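What you see is the complex with one protein chain gone and the rest in place.
For reference, chains read A, B and C in written order, and residue numbers begin at 1 within each chain.
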Amino acid sequence: MKLIYEKSVKGRIGYSLRKDEFEGSIEDFIPEYALSKTKKELPEVSEVDVVRHFTRLSKLNYGVDDGFYPLGSCTMKYNPKVNEYLATLDNFTQAHPFAHIEFVQGNLRLMFELEEALKEITGMDRFTLMPSAGAHGELVGVLIMRKYFEDQGKPRSKMLIPDSAHGTNPASSAMAGFKVVEVKSNAVGNVDLDDLKAKMDEDTAGIMLTNPNTVGLFERQIQEIAEVVHSKGGLLYYDGANLNALLGIVRPGDAGFDVVHLNLHKTFSTPHGSGGPGAGAVGVKKNLVEFLPSPLVCNCGKYFGLEEPRKSIGRVKAFFGNFTVLVKAYAWILSMGPQGLKEVSETSIINANYVLAKLKKYYRPAYDRFCMHECVLTGRDYKEYGVKTLDIAKRLIDYGFHPPTIYFPHFEPYAQETIMVEPTESEGKETIDEFINVMIKISEEAKTNPQLLKEAPHITYVSRPDEVKANREPVLVYKEK
Amino acid sequence: MKLIYEKSVKGRIGYSLRKDEFEGSIEDFIPEYALSKTKKELPEVSEVDVVRHFTRLSKLNYGVDDGFYPLGSCTMKYNPKVNEYLATLDNFTQAHPFAHIEFVQGNLRLMFELEEALKEITGMDRFTLMPSAGAHGELVGVLIMRKYFEDQGKPRSKMLIPDSAHGTNPASSAMAGFKVVEVKSNAVGNVDLDDLKAKMDEDTAGIMLTNPNTVGLFERQIQEIAEVVHSKGGLLYYDGANLNALLGIVRPGDAGFDVVHLNLHKTFSTPHGSGGPGAGAVGVKKNLVEFLPSPLVCNCGKYFGLEEPRKSIGRVKAFFGNFTVLVKAYAWILSMGPQGLKEVSETSIINANYVLAKLKKYYRPAYDRFCMHECVLTGRDYKEYGVKTLDIAKRLIDYGFHPPTIYFPHFEPYAQETIMVEPTESEGKETIDEFINVMIKISEEAKTNPQLLKEAPHITYVSRPDEVKANREPVLVYKEK
Amino acid sequence: MRYISNTKEQLEEMLKEIGVSSFEDLIRDIPQDLRYKSNLKVKGPLSEEELISYIKSIEQENADFALLKPLVGAGAYKHFVPSVIKTILSREEFYTAYTPYQPELAQGTLQTMFEVQTHLSRLTGFDAIVPSIYDGASATAEAVLMTMRLSGKNRIVISKLLHPQYIETIKTYVAPHKTEIVEIPYNDNLTDINAVKDLMNNDTAVLVIQSPNFFGGIEDVEAFSKLAHEYGALSLQVVVESLSLALLKSPKDLGVDIVSGEAQSFGIDLNFGGPYNGYLATKMDFVRQLPGRIAGETVDRNGKRAFVMTLRSREQDIKREKATSNLCTSHNLNLYAIDAYLSLFGKEGLYDLATYNVKASHYLRSRLLQTGHFKGVEYPFFNEFVLETDLEENVMSERLKSINVIPPLKLSTYFEGLVNSYLFAVTEVFSKDDLDRIVEVLGR
Partner (left out) sequence: MRYISNTKEQLEEMLKEIGVSSFEDLIRDIPQDLRYKSNLKVKGPLSEEELISYIKSIEQENADFALLKPLVGAGAYKHFVPSVIKTILSREEFYTAYTPYQPELAQGTLQTMFEVQTHLSRLTGFDAIVPSIYDGASATAEAVLMTMRLSGKNRIVISKLLHPQYIETIKTYVAPHKTEIVEIPYNDNLTDINAVKDLMNNDTAVLVIQSPNFFGGIEDVEAFSKLAHEYGALSLQVVVESLSLALLKSPKDLGVDIVSGEAQSFGIDLNFGGPYNGYLATKMDFVRQLPGRIAGETVDRNGKRAFVMTLRSREQDIKREKATSNLCTSHNLNLYAIDAYLSLFGKEGLYDLATYNVKASHYLRSRLLQTGHFKGVEYPFFNEFVLETDLEENVMSERLKSINVIPPLKLSTYFEGLVNSYLFAVTEVFSKDDLDRIVEVLGR
């Protein structure tokens, strides 16, 4: 479809401004060395043009409200509409971050109460709500770990990360100046304890762990892992990507974790917004509180206020956190209540195991275990028909489903043909059944008509864009011919 | 797609209620003769189910924001988003109609100011904002005419209506107890003055006239028509369906009309909402004010208040008008201002004549005249290829356009193959050009591949539903099998 | 102007293509002496920001309704509207579409109509439904006209406890048709069934009973229906608080012939009285006498289920002066709200919600009686009741306002005899604490 630039008509107007009643012209105020000689060549369109443009663009997208979106590790659950409403209340959206503290008591209270709830849910002692995303939270977490060791006068240089981890873990560690040391998985998909013991030493800050891990399996030996890491003075970092499995069942803080980050846009149902904004709250145990980024919200007598942790790692963005995202997360917790939170995890675990039980014959998993809130299958058996997992994923689109996560984790036990399905608690059995049936149908198609898969999707506006070309001859902006 | 009933799962929940802390059970309060023995069999679905259901349903619809919607006589113009916002301000939407007058001064002010604006735009002396729709306004208008003559002690029994008029005109007259007398059109598409003179008598209440008429042509002899009707003591009723052509150019009140109704959802840009709610404000000249429906809004000293016209025809609905629709109409007028209103009519007239000029070779009109804000073409030349105007309309859908109005007006000069195109002022030349090109292309297709048209549309979820079957074996509600 | 796409240059170009030299050439049909020569004296143009601030300043002249809970109902009920409904209503495909004349581009609208017809069928027991007419009052007037068409008679008997504005609306609609209107008195807040007997005769087209009635009273509709039928008249039940249908027997089972109702309670905001949503329900025998739009199921060219507007030969654009009504634009947008509301609440939710309304209103009534400032007769009611008080009107108002409650309706406006009586409505927006607070301020 046309770009908005291709719809531009000279002189067309899409804006309104109050009358300019001031004297003088722009040259009177802006020095010649700075003033552009030409107007910037933005498009010229009417309001109708813009509305139709985005309405059409929207119809080229697929959201959770359009159907099943089983992206493993992404927790694409339903985003309640009331939360969207609450986040757009005027006094929230129009609040200036530099308004006096008396003006923003509501915002501070909300942040304070959300922090209390997150502490209770995770078993941690204090949270920062500053980070903008999971990876941002990771950076904060590992910077805290770094500073903790520096503060002890014994900086450490390495970070352990399981081979199945998200790419953000090693990338965040690298940003914080750590050397990444990979820990292997064992035959049942958990951390190889021997490998861990071999690699954990007193120059190692600790381990970044996702639990349930990215293969959807609970780290059975988490207590032993904690023991190994703590015995060397190290710290355990909890990547909260998969917390959706554990609400009210296990609290990371009770399982030996020292730092956790939570993706409020996963577990706590704030929408993904085509790739953000999210929020990556970071919680720590008592001994790490003084390293949290500044400022923190405190309930200081009469007012809610702000405080700076004594040895703070500093700021990681301007102002406060992604406030409107925080509103949605808190609203969700309040809607759920203690019992509801537990039901979230129970339901999502049952949903995922149901998918696993029904599909394991067709898409053989690497490990024969029950899974937690997501299951990892593979497309390895269809390679012989020339069908890649990518083709299976694309074919799902023709049946109205968003594909699951594929090719992650990208390592051997899965023959690198991973299919990671996370149904979340939102989905009803009949939707999941429909998905299962289609997956089985596709497994048939793969054998009988592989071409159908390789040319899929057939019903979308575009099909199989050429990523190699995009990469080789990058065209990143529109230029008039 | 499935009905919401077909998605129902016993025990599924989509609602939340505060806790019931009261004592007793329902049988304590509701007598046995009245209490239903079973719960009513409504569907049981989750919030996610409902959101997805309506999201999918929405994608089976086509709105103005989706593209060109040139329904003649319907004025499908762009509905500004700011107006939607303003109409949902809490103090408007949460206002109780029986709250004390002090509580609702804002509402009354808005109605008062809107009335002032409508008076100025039409040249009338007083408006009621009560009617819910154009046809509702017509009923009010003709009831006023009826009562006016009764009040004079000389009730009249007939109403003149041109053969080209909307069906609502005769239907409204009939509801008001008038016998409908049809007035013929002349060779140039206007009211036949001789026929009018022959039929206008002192038992005739007057004439209901649309101007520009439903053929998109201005009634050149409007002054003569007024003279004929007034000379017999009759009244002129202005059907405002086509006021979009005359803003700031001609005021009905200056052209001899005694009663007008305005479709705020046409000219004044409030959205059509899949068929309403609209608003059908009715304006009258001084001598008819005392017959208006009650209540009217008045600026009575300190407060805005309500007053009952002395000889009111009575109420036509409960409470006041469609208030939130009124907010949108007023907001639109304020955004436009005097000059903007005139530009609306100028632009819509030029747009329509441009379509006419470009398409008249292919879809011969009945009259060779410039049109006003809409043009009437015909598909008569394609009958010989077995192609009906309906087929042309359906084929347009394949090209992404909403079809124009067809088969109205349904009378001889058009060989009953009318195609009525109203582009409105919202549409840009490039959209109109695209429509014109497609229309020309379809005219070719009609000759070379009529089957393509007869089976159109090809891209929609359903195609050519069987209306005869629906009518013969009516299925109006869902029943479980 | 941002809402008008074409630029001056484009308009010039188009005029050239049309073959005229100026806009004036296009409108030469309009006599010069009819032209409006000056500028219209309307405010504006305002920029969007100025517009918002102006309209908001008007809105601020209202009371702060978002904070206020109304004890007044009387045909307009404050029920909680789930946020999902506003989300659905904001889909442009719904609110910017036209009446579904092209079914291929309007299956969303048509299926919604069909679903609402089904919901209302489940609630009323009838299979022939008109889902959207302006409001309950006009729908009732249309229903009365329908009974006159069906019966060929011109005499209508109406309970005095039909909503007063509904009665006024009926009167306006029947005025041109030489109709005799007879009103039935009431007794202990219910329509006096003994009086009806004297008022009915064989010339009567219809007996009109509202239940729950204007005083919230639950009428013995079955008895009224029997009586109507004894005289060869039709029985029309008016349902203004449609939530009551979740608990009460279906009108069809009570022998009613036609229901006219108001569906505002099902997800539609108070909106200062409109837009609301009237509906009609009746037996299939009468379907061809119904006014307004109806959706029907059929199949498309390929045999797929599809929905269309059906039984169109009743309508004005086909039948002109012989149509069953002049109805054209309805209030279809509300149908998305009603469909979503009834689907969200569903079988169990609507029952629980209605039960809450009943229990909360009965609780308030009995607590108010205990204060000693109120008295009233016992009668069966849904969520509205009448009490007489010894408190001064402005005392009661001020006390209620102090706790952000809108006072109940003073009945003397409509019922001359009822000087110190008020009509209280209690819905689920009131918690038990809220009601206790009301009792506390009024009990002083």
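What to note about this one:
As a working rule, contacts are C-beta pairs under 8 Å (C-beta built on N, C-alpha and C of every residue); 3 or more make two chains touch, one makes a residue touch a chain.
These numbers were taken from a predicted model, which means no experiment stands behind them.
For the omitted chain, the shown partners it touches in the full complex are A, B, C.
Note on the undisplayed chain: of the listed residues A:P162, A:G283, A:P365 or A:P403, the one touching it is A:P403.
Only one residue from A:M124, A:L217 or A:V260 touches the chain missing from this view: A:L217. By the touch rule set out above, chain C reaches the unshown chain at residues 2, 48-49, 52, 80, 82-83, 87, 90, 92, 344, 428-429. What chain B contributes to its contact with the hidden chain is residues 9-18, 46-49, 51, 55, 80-82, 84-85.
Just so we're on the same page, only the chains that are shown with their structure count from here on.
Note: the chain lying farthest from chain C is A, by mean C-alpha position. Centre-to-centre separation between chain A and chain B, using Cα means, comes to 48 Å. Centre-to-centre separation between chain B and chain C, using Cα means, comes to 20 Å. As a whole-number value, the distance joining the C-alpha centres of chain A and chain C reads 46 Å.
Each of the following residues of chain B touches two or more other chains: 12, 47, 49, 51, 55, 59, 65-66, 78, 80, 335, 426-429. Contacts with at least two other chains are made by residues 1, 3-6, 10, 45-46, 48, 82, 84, 86-87, 92 of chain C.
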